[in-house]
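Notes to accompany the following structure.
The complex is shown incomplete by one protein chain, all other protein chains being positioned as in the whole.
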Amino acid sequence: MVLFFLVLTIVGPLLTDFAPDDYVGPRARPPSSEYWFGTTTFGQDVFTQFVYGLFPAFLIGLIGGGLATLIGMIIGFLAGYRGGIVDEFLNMFTNIVLVIPTFALLLIIAAYLTVRGFFVEAIFIGFTAWPWAARAIRAQTFSLRSRDFVDLARISGMSPLKIIFTEIAPNMMSYLVMVFILQFGGAILIAATLDFIGLGPTTGISLGLMMNNAVLWGALHLGMWWWFIPPGAAIAAIVGALYITNVGLDEVFNPKLREM
Amino acid sequence: MFKKITLLVLLIVFLFSGMAFAQVYERSETIYTTGTMWGPPSSWNPITPWAVATGTRGLCYESLFLYDPLTDEYTPWLAESGEWVSSNVYELKVRKGIRWSDGAMFTADDVKFTFELGKNYEGVFYSTMWKWLTDVEKVNDYTLKFHFSKALYQEWGNVMYTMMMVPNHIWKDRTEEEVTAGANENPVGSGAYLYESHGADRMVWVRNDKWWATDLLGLKPAPKRMVDLINASNNVSLGMVLKGELDLSNNFLPGVADLVNWGYVTTFYPEAPYMLSANTAFLFMNLTKKPMDDPAFRRAVSFAINVNQIVNIAYANLVEATDPTGLLPTWSKYIDKDVVEKLGFSYNPEQAKAILADAGYKDVDGDGFVEAPDGSKIELSIIVPFGWTDWMESIKIIAKGCQTVGINLKAEYPDFGGYTAKLYGGTFDMGINNFGSQVSNTPWTFYDWLFRTPVQAQMNNGNFSRYDNEKIFDLVVELDKTPIDDLAGMQEVISQIQEIQLTDMPAIPLWYNGLWSQVSNAVWTNWPSAAEDTPNYLPCTWNNYWEMGAVFMLCELELAK
Amino acid sequence: MALQVENLKVYYQTLKGDVKALDGTTFTVEDGEIMGLAGESGCGKSTLNNSLILLKPPMRFVGGKAKLDNEELPVWDMQKMNNFRFKKISTIPQYAMDAMNPTRKIGKMTSELLGSRKIDFKSILPELKRRLDLVELSHDVMNMYPIELSGGMKQRMVMVLSTLLNPSLLIADEITSALDVSTQKAVAKMLVEFRDREFVKSLIVITHDISILYQIADGIMIMYAGKLAEKASTEVIINSPRHPYTKLLISSLPDIGIKYSQKKLTGIPGKPPLLLDPPTGCRFRERCPVAFEKCLNEEPPFIEIEKGHFIACWKEFEKNA
Partner (left out) sequence: MKRYFARKLLIYLLTFFFAVTIDWLIPRFMPGNPVQNLLARAALRAEAAEVMYGYFTRAFGLDVPIWQQYLNFWNALFHGDLGISVYLFPQPVIKIIMRAVPYDIFLLLPAILLSWIAGNKFGAFAARTKWLDNTVLPFGYILTATPYMWLGILLAWVFGLVLGIFPISGAYSLAMAPHFSWIFIWSTLRHWFLPFASLFLVMFGGWAIGMRNMIIYELEADYSHYLEALGAPRKLIRKYAFRNAILPQITGLALQLGVIVAGALVTEIVFSYPGIGYLILAAIQNQDYFLIQGCFLFIIVGVLLANFAIDIIYVIVDPRTRIGMAGETA
């Protein structure tokens, strides 16, 4: 599923000979062989916008999700491995960020930039979405910390950092991957929401923006379903697919979940 | 959890069910309007005109005169008559027999008081009037004399119908705070409607059956109630229009042309442009920056813009391209055809290129975009507020147009705040704006906004181009000093202004924003329209439009059979 | 005869294939007998335990039978087994420490458990209290949460619980491994005590710590790679083992008599074979000092070479022959 969309993202632009906001055809046309997803009230090709809009989704998922996971790892590892006062502090910090309704925060931050790009958006999301990862990874590290191979490393005078990255990290790769996937999906959702309420990027096209436009231009009332259905569906599909992939991995990694 | 709540509510309902239907509006007695309020009703204080709920000015509080732009006529309203008894003394007769909604009589004292609020409190928006108004003299209960240090006839004419009279006997005890920043709940006015209630998304007025105009002028608004809704979003109003739940919608609705054709709504004109024109959208260029400081460059831009495409695509023909002077149709008599003939412009890429070339702009580094004569690169951006979708579409087209003639112009959409900051602070390159070009009794308001002086760090409203030209400023003041009935005098000054304007082109008029007005005939009919057999007013609920005739519209509405 | 197991085969289903964790085991446990079961971890000890009491996926019943008091145990049928579990056959799991629901008061849990088995809690309460005294637990534990008990206490609690209905067979799986020496002793003693008081008719004590067995077990079974290697009375196993594996095990223990350390079965070079597809012939041969060609192709049967002494080793068979 994800792959399908990924491919679509890459080859999509080739499938269409329009630019996302060109006025290519008649206005408000339902899907047809010529305009696969129909056209907007301005006569822009929805399919074109759609395929172009996919890219930012992945970009943000990658950067935002990646960043979140990274921060989460650093904090999680440190807290989990060092324990004690460091843990106390980091944990408290995490909880604070966790409790603050980051989205509301995101709104304000987003509003702060007058001209926004996808990259910036991704960064913001990354910086607000990490606590989940941090908590999860911390817990994992905790359980690993006391394993004998870690003790062994410690005794053999390995530096904490080295231990973390040579002993602990590899032993929870599977877990990290899953965390990343979750963050990836999460980032896409947040981005879509931001875009939708008009606090997303002020340039370029994204799935969220498409929905935003669709609603702004009364696609609902004019019954132009082809304008607002594809973007949302795509997001749901992508993120849903990611989650399910995750379950897959999960079942592989801890047999307990596996159905016999 | 939720069940409990309902049960509780239901219980209370039972207790109160006595007053059940009292609060339900009879559709046939109610007019639903929208398009004015951008937020929940929050103020009924006519002294803070920008914040007031729809109808506060015009339906609740009233002005001395009404002015109808379509006929260019003043109608005595709270005033009975007014005339310049000398070059700088204006005598005003107050109409007898007018009562405030609390029963008190309306007299010269109220007028004097209202004017002097501006004298006493800086925070009153018309306080600056006292720079040229020296004294308001009460001759008797129904006569006043206004003495001027400098008689600005045009501006005075404007004041006559934009300034709302407030009751002296209620306001005189109020603090400056209350006057300049009070919400003035439960307003006591003289107008056709009384405050009934308001909610997060609406303002509800109920007809004042003791309205003075009913006895004195035989006017009676048809709808018993007026429910004005906030602009939740175009999309919501659109939905309501389609369902016939909205009688008059004064916001920009996408695809109105279709709605008209499908017979959901009617507009002032049955076909394009459908709407009357309300104001002029200008392309302001920041003259403090290169290369916008070069008249030739600006002129080139004016030829590079395909306004018709904007009209067709961004607006689906809901608007009209402007006259090169930018003057609204209602002011067409002030347009100097010869000047336009000589200096006018129209979409013509070739000519734009030519002008650029002649002025020494050529593409040196071969990136397809021209460099300035001094060889420096040109990279410009044009801004409109994010979310102002029609404008966003427009500047995309403008940017394209400029690029095709070799000007590297990008469209950008900052938030409203960023937009105003850039525009007012003079950090923008190009931008669209129309805040001050509203239809009024005189082109003076238009030019005063366009060529606002002096140019300073913050241009809070007007002359965003920062166009610094004493000559034109003087002409604007001269225009202001010309009596409103001296048409020739006005034309004379105005054509001089136009000559300079079109030569220097500090801002480029693009299109007339429509007086967005979609009406449904489902419940109410006899709406104003271009048709012969219908009334001919501005069908609009916006602030200041009631005084421009919209109040008559309410009186002439008829129930659909 | 309490328990008879005949050629019991139980495999683990994995993505790679069947793991032959219990590959044809045959033995008996007499009434009143405490049978020890020893072997390296992963040799199938716990599998044996599970297959007798809780055989469920990924475990798969392949063949053989098990009789308890001459009544066949339907080990392959989760439901039918319920009639036996707790009442006739019971267990003290490896994880006795967290065997109790952390969010239920012990007493409540017990009563709910009994209730679910259609047994009247009230009537059994006095007996329960008596047994608590026996294991030196105050009666208050009944309205405490497991988390409030120490490891040892929990262990004892579970012992009481598991044996509450006087099962014919109790399987104690690695119950001592998590405890310190002194507690180990105590627990071990209690097991014996339970047997003596006939709370349980007979016991199988699974451990990798032979020293414990020496204290309490009547007989010992040595298991290797899913098969029994040797079975005899404790004396014999300790003093005159015959299977080379057993020998190595025992020799890796300190001399009897001195204080037993928790010496684990580690002294032997090499690793047991993977049970995914075990080698033909004797499964011990790679590590066996005395292995010879016969061990390579033919699997040694588990034969009684003396009264009550079973082994599976060609070498020894030859000696006898």
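As written, the chain order gives the labels A, B and C, with residue 1 at the start of each chain.
By our rule, a contact is a pair of C-beta atoms (placed from the backbone, for glycine too) under 8 Å apart; a residue touches a chain by one contact, two chains touch by 3 or more.
The model shown is predicted, which means the values in this text are computed figures rather than measured ones.
Every visible chain touched by the undisplayed chain in the complete complex is listed here: A, B, C. Touch with the chain that is not drawn comes from one residue among A:Y52, A:Y81, A:Y175 or A:F196, which is A:F196.
Touching the missing chain, out of C:R117, C:R130 or C:R197, is residue C:R117.
Check B:G82, B:P414 or B:G514 against the missing chain and you find that the one touching it is B:P414. Residue B:E245 is the one among B:D72, B:D109, B:E137 or B:E245 that touches the chain not shown. In the full complex, subunit B makes contact with the omitted chain through residues 1-2, 5-6, 9-10, 12-13, 15-17, 19-25, 27, 30, 32, 38-40, 42-43, 45, 48-51, 122-123, 125-128, 155, 180-183, 196-197, 199-202, 204, 227, 229, 232-233, 236, 239, 245, 387, 414-421, 424, 435-436, 438, 445, 448-449, 452, 458-463.
Subunit C meets the missing chain through residues 53-54, 56, 81-87, 90-91, 93, 95, 98-104, 112-113, 116-117, 145, 147-148, 158, 161-162. The chain not shown here touches subunit A at positions 92, 95-96, 98-105, 107-109, 111-112, 114, 132, 139, 185, 189-190, 192-193, 196-199, 208, 211, 214-215, 220-221, 223, 225, 228-229, 231-233, 235-244, 247, 250, 256-257, 259.
Everything below uses one rule, namely that only the chains that are shown with their structure count from here on.
Chains that touch both subunit A and subunit B are absent from this assembly. For this structure, the chains sharing the highest number of C-beta contacts are A-B. Central chain assignment: A. Criterion: smallest distance from chain C-alpha mean to the mean of all protein C-alpha atoms. Most remote chain with respect to subunit C, judged by CA-atom centres, is B.
Per-chain Cα centroids separate subunit A from subunit B by 44 Å. Between the Cα centres of subunit B and subunit C there is a gap of 92 Å. The residues of subunit C never reach two or more other chains; the list is empty.
Looking at subunit B, one finds that none of its residues touch two or more other chains. Of all residues in subunit B, only 233-235, 238-239, 242, 253-255, 258, 313-314, 316, 386-387, 389, 393, 396, 412-415, 417-419, 421-422 touch subunit A in the complex they form. Within the complex, the subunit A residues that touch subunit B are 21, 23, 27-28, 41-43, 111, 114-115, 198, 202-203, 213, 215-218, 220-222.
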